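In what follows, a structure is listed as structure tokens, so that the remarks can point back to it.
Missing here: one protein chain of the complex. Every other protein chain is in place.
Every chain is named by a letter (A and B) in the order it is written, and numbering of its residues begins at 1.
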Amino acid sequence: MSTATADLAGGHAADGHGAHGHSADGHGADPHGHAHHPFHAHHFDSLEQQFDSGKLGTWLFLVTEILFFSGLFVAYVIYRTTHPEIFEWGHVHLNKYLGAINTAVLIFSSLTMAWAVRAAQLGQKKLLVTMLWITFACAGAFLVVKYFEYSHKFHLGLLPAGMFNPVMAEPVAGHDATGHGDAHAAGGHATGHAADSHDVIHGPPPPPGAGIFFSIYYAMTGLHAIHILGGMALIAWLAVRASKGHFGPTYFGPVDYVGLYWHLVDLIWIYLFPLLYLIH
Amino acid sequence: MSEHSSHSAASHEHGFAHPMPVPMLLAVFASLIFFTILTVVLNGAVPDFLELPVAMLIATIKALLVMLFFMHMVHDKLFNVFAFLSSVIFLGLFIISTLVDTGVNQPAIKEYRLTTPLVAPVQK
Partner (left out) sequence: MATVAEPMLAHKHEPEENYLTCSSGFLSWAMTLDHKRIGVMYLFAVTASMLLGGVFALLVRIELLTPDKTLMDHNTYNHMFTLHGAVMVFLFIIPSIPAALGNFILPVMLGAKDVAFPRLNLASFYLWVAGAIFFLMAIAMGSLDTGWTFYTPYSSSVISGSQAGGIVAAVFGAFILGFSSIFTGLNFIVTVHTLRPPGMTWFRMPLFLWALYATSVIQLLATPVLGITLLLLILERTLGIGVFDPALGGDPVLFQHFFWFYSHPAVYIMILPAMGIISELIATFSRRHIFGYRFIAYSSIAIALLGFLVWGHHMFTSGQSPLATVIFSALTFTVSIPSAIKVFNWLATMYKGSISLATPMLYAQSFIFLFTIGGLTGLFLGTLAVDIHLHDTYFVVAHFHYVMMGGTLIAFLGGMYYWWPKITGKMYNELWGAIGCLMVFVGFNLTFFPQFMLGSQGMPRRYYTYLPHFQGYHVISTIGALVLGTGIGVALATLLWSLWTGRKAPANPWGGVTLEWTCSSPPPLANFEKTPTVGDPYDMEQVKWDAKTESWIPRPVSERTGNSASH
């Protein structure tokens, strides 16, 4: 999907290179009077028309992205309605502080991205390049945190339903029968309260179908992470172009389009965070 | 074509850029961080039945802030806003219509699970 954004953003960006295999000037008079901008594609009358087209295209692409994620949201809602117990059991194994940190990282990257768009619009080349690389670094930081979250869960056997095999702590004799298990789970749901407890899962055994929570968790965050990766590629591409001085007040479209995409990735995470990490 | 001729903001020469003021960007960022902290703090602190509505309300406020300012919706064409919001409408349609059907199959699925031994996961 993300490569498609590159096509969308690059669609007119590179048309000026004469890749059509013909000279666009050979046909009729140039209807626009001003000097030909190097990234002005021949089938647009003006740079503004070109920008508007790219912008509409980007918004429509974001629509398809939301509907692409929609299936996962529907799956979430359905299973949360029919099997609330698996969400209650599952969510305590997600570390809400790591989730919150990642949320902050993404929000900060959104800020730098929005700032990058402003810099592009004002032709502030140096600031633009800096902002883009900061955004890129934030995206990387997000993925590093995600990596630690994933590997911890892999370690505990908290995997998608088909491979779900949680490593449970040895039950203390009569522990569950006395009802202490529930109290323990309620009290200690942050995963990291003791060093040795990292290796096993404490608390009540998983209810039937608990793996589906992790299926949905991995599907949602995994698809989101793929979008982060795609965004990183796009941002790196922008940064390289920006350092060549491609962008300015009349041509900043690609920065704007990638910015919109990046904010959408942030937007989806804004919902994923409470839905997966916080809700009981 | 017809869209941008009717767009009055494009008054000066190449007036299709609307740079966001830096203070505004910083203010939006600060509010987003505030709401993130708020939602974490409120988690577990409000009654159970309010948990979901409160969390979703805060998420929606954050989403609106991102859309209006970071995504420049305040300066964008009405059609772009409409197009984007239509995705939410169709998302809602998808969720609600499917939800109407929820629960009908659950007894049958449960029975299937209880009577059928768990097959080994498909791994190829």
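In the analysis below, contacts are C-beta pairs under 8 Å (C-beta built on N, C-alpha and C of every residue); 3 or more make two chains touch, one makes a residue touch a chain.
None of the values given here were measured: they were computed from a predicted structure.
Between the chain not shown and the residues A:70, A:221 or A:250, the one that touches is A:70. Considering the whole complex, the residue from A:38, A:84, A:162 or A:245 that touches the absent chain is A:162.
Across the interface with the omitted chain, subunit B contributes residues 1-3, 79, 86-87, 90, 93-94, 97-98, 100-101, 103-106, 108-109, 112-113, 116, 118-119, 121-124.
Interface residues of subunit A facing the missing partner chain: 1, 4, 7-8, 10-12, 14-15, 19-22, 24, 27-29, 31, 41-44, 49, 52-53, 56-57, 60-61, 63-72, 74-75, 78-79, 82-83, 160-163, 208-209, 211-212, 215-216, 218-219, 223.
Note that in this section only the chains that are shown with their structure count from here on.
Within the complex, the subunit A residues that touch subunit B are 47-49, 51-52, 55-56, 59-60, 62-64, 66-67, 70-71, 73-74, 77-78, 81-82, 96-97, 100, 103-104, 107-108, 110-111, 113-115, 117-118, 121-122, 161-163, 208-209, 249-250, 252, 256, 259-260, 263-264, 266-267, 270-271, 273-275, 278-280.
For subunit B in complex with subunit A, the touching residues are 1, 3-4, 10, 14, 16-20, 22, 25-26, 28-29, 32-33, 36-37, 39-40, 43-44, 48, 51-52, 55-56, 58-59, 62-63, 66-67, 69-72, 76-77, 79-80, 83-84, 86-88, 90-91, 94-95, 98-99, 102-103, 106, 113, 121-123.
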